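What you see is the complex with one protein chain gone and the rest in place.
Per-chain numbering from 1; labels A, B and C assigned in written order.
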Amino acid sequence: MAIYTEKVMEHIASPRNVGVLEDADGVGTVGNPVCGDMMKIYIKVNGDRIDDIRFQTFGCGAAIATSSILTELAKGKSLDEAMAITRDTVARELGGLPAQKMHCSNLAADGLHEAIRDYQARREGQE
Amino acid sequence: MAIYTEKVMEHIASPRNVGVLEDADGVGTVGNPVCGDMMKIYIKVNGDRIDDIRFQTFGCGAAIATSSILTELAKGKSLDEAMAITRDTVARELGGLPAQKMHCSNLAADGLHEAIRDYQARREGQE
Amino acid sequence: MKTIYLDHSATTPVDPEVVQAMLPFFTERYGNASSIHHAGRDAYDAMGAARESVASLIGASPDEIYFTGGGTESDNLAIQGYAGHPVNRKRGKHIITSKIEHHAVLHTCQFLERQRGHRVTYCGVDGNGVIDLDELAASIADDTILISVMLANNEVGTIEPLREIRRIVGDRPIAIHTDAVQALGEMDIDVNELGVDMMTLSAHKVYGPKGVGALYIRRGTRVGPIMHGGGHERRKRPGTENVPGIVGFGKACELLARDGAAVRERVARLRDRLVEGVMARVDDVVLNGHPTRRIPRNASLCFRGCEGEALLLHLDMAGICASSGSACTSQSLEPSHVLAAMGVPIEIAHGVLRLTLGKGTTEEEIDYTVDTLTSVVDKIRGISAALGV
Partner (left out) sequence: MKTIYLDHSATTPVDPEVVQAMLPFFTERYGNASSIHHAGRDAYDAMGAARESVASLIGASPDEIYFTGGGTESDNLAIQGYAGHPVNRKRGKHIITSKIEHHAVLHTCQFLERQRGHRVTYCGVDGNGVIDLDELAASIADDTILISVMLANNEVGTIEPLREIRRIVGDRPIAIHTDAVQALGEMDIDVNELGVDMMTLSAHKVYGPKGVGALYIRRGTRVGPIMHGGGHERRKRPGTENVPGIVGFGKACELLARDGAAVRERVARLRDRLVEGVMARVDDVVLNGHPTRRIPRNASLCFRGCEGEALLLHLDMAGICASSGSACTSQSLEPSHVLAAMGVPIEIAHGVLRLTLGKGTTEEEIDYTVDTLTSVVDKIRGISAALGV
């Protein structure tokens, strides 16, 4: 069957920014293993910018590729710019995703938003 | 599809005893053109024996082959022996006929019986 | 003995180019089109290309083409699948068709009548085999949901006025299905020009492989599957796709697009030579079907005083493959329902012979056939002479 674009396959083959940021400023966790897709996004924030970002993903090819490209998209962006990254942005960047993957496996943007909110909550906690 | 035995095909290719006996002693006509099978059997009787026999047939391969082989079977037979020739005899002699042809196109024995009855009726008329 | 094959409406030889296109998909590119791995993707892509070439031949878009196991299945999917769809069932139970449809349409309609509570009107035809449009128009009722009329008849070759049917239906919510199995390759076909919502196609009548067909379904037309299983063919037709067959069908359509018009012209000329040759030399023959609005390859002739099967067996002995009526009714003894609907007297109808030419047919073959037929008719009429039929 037709499934993934070359771009997607390329990210599955060599996912960018895999792993943990031990001193993360914010962490976002989305999905659950029962659905077969689970994702954790770690960000390091410097001023208003995302300085570093890492992900861990349990899931199908789409889940891995969306996580990977999201980290590329978000790196260096301001928090506002990062919040503006949506599932659609991610899918578009990858040259499209199969319909059935759009809603289930395309969680990375949600994970990033979670991580930013976590960062903001921690900061508020400090204030 | 599987249809006719070689014997049937041989009789279709070269039917025996085709035609009319102008001075027939008995004539039997069976079938009707609406059914697609129509047959006329002419016999010449000498004493108790069928001395000569001819047929005319409008119909499918089975109708032609059964007519043809019937004339072979009947020729030289006594009238009693000829009356004992049935549709089954004819079909068996041909090595079998397709099921759907057994009942519709296998009319030759009926035609012969008709011809014999015609002969007997004429004789009774003369007595 | 050399075979002279004049039974192209029954089936056609597969074009060598089609076989070449299919071959790699048996032993090298054998993936299951539903598999995610590269072998599966390769098969899926090849199927997509085939879908495009089928679609483009009839002016459809590729996502409106659903591959099936043949013309019969496509007819069943169209009629059972449309009439049986819950939404359509609620809208109505009346179907209109013609008396001269292929058994795949007729028997499916009869099944719906007998077992699913549908009402079916079987419209008559005139002496040329053209559907009675007045009767069709008059039979449209409030609960009519579907009209199924073939584009070209398989026995007598008459082309039916589908465009007029569309005009009559207008924008009423009635789907129009046409069985174009015999029309494909024999005329230009455009689903939009014809205004049909569903169209049945079969590969083996156009130099493609047996066991592959397609149903065109216009976007938005509600058709449910008649078989159940995997999600293949966008949930309308489950089962592992016959990739080599589908690729072959695609190639066959490509060849039709390339050569079809030229072949048609040649075949029509040879067909006319055949008909004129026979008419000139044999008495008491009639050509069945419309004199001009007919597919190029078809010559359907009735020989008074001959029975069709006897004719074709004798032709066969001379190497000539012909048919009396359609192949799939050759096991039955009923005379043709098509000729009956056209008003051909039954004793004449028994004498029908169908000769259908193809792209490999030659002038020599036609001349040999005319000669053979002339003597075969003589011989058979000799056997039946005095019966006066």
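One rule holds in what follows: a residue touches a chain if its C-beta (ideal position, glycine included) is under 8 Å from a C-beta of that chain, and two chains touch if they have at least 3 such contacts.
What you are looking at is a predicted structure, and each value in this text was computed from that prediction instead of being measured.
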item	value
Touching the absent chain when the full complex is considered, from C:127, C:231 or C:343	C:231
Identified contact with the non-displayed chain, of C:51, C:102, C:236 or C:264	C:102
Interface residues of subunit C (partner: the chain not displayed)	3, 5, 7, 10-14, 16, 18-19, 22-23, 26-28, 30-32, 34-40, 68-73, 75-76, 80, 86, 102-104, 107-108, 110-111, 115, 202, 204, 209-212, 226-232, 238-245, 309, 312-313, 315-316, 320-324, 327-332
Absent chain, residues of subunit A that touch it	1, 4, 9, 12-13, 15, 18, 20, 33-34, 36-38, 40, 56-61, 63-64, 98, 100-101, 104-105
Contacts of subunit B with the absent chain, listed as residue ranges	1-3
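One rule holds for everything that comes next: only the chains that are shown with their structure count from here on.
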item	value
Chain contact topology (line, ring, star, complete or other)	line
Mean-CA-position distance for subunit C and subunit A (Å)	55
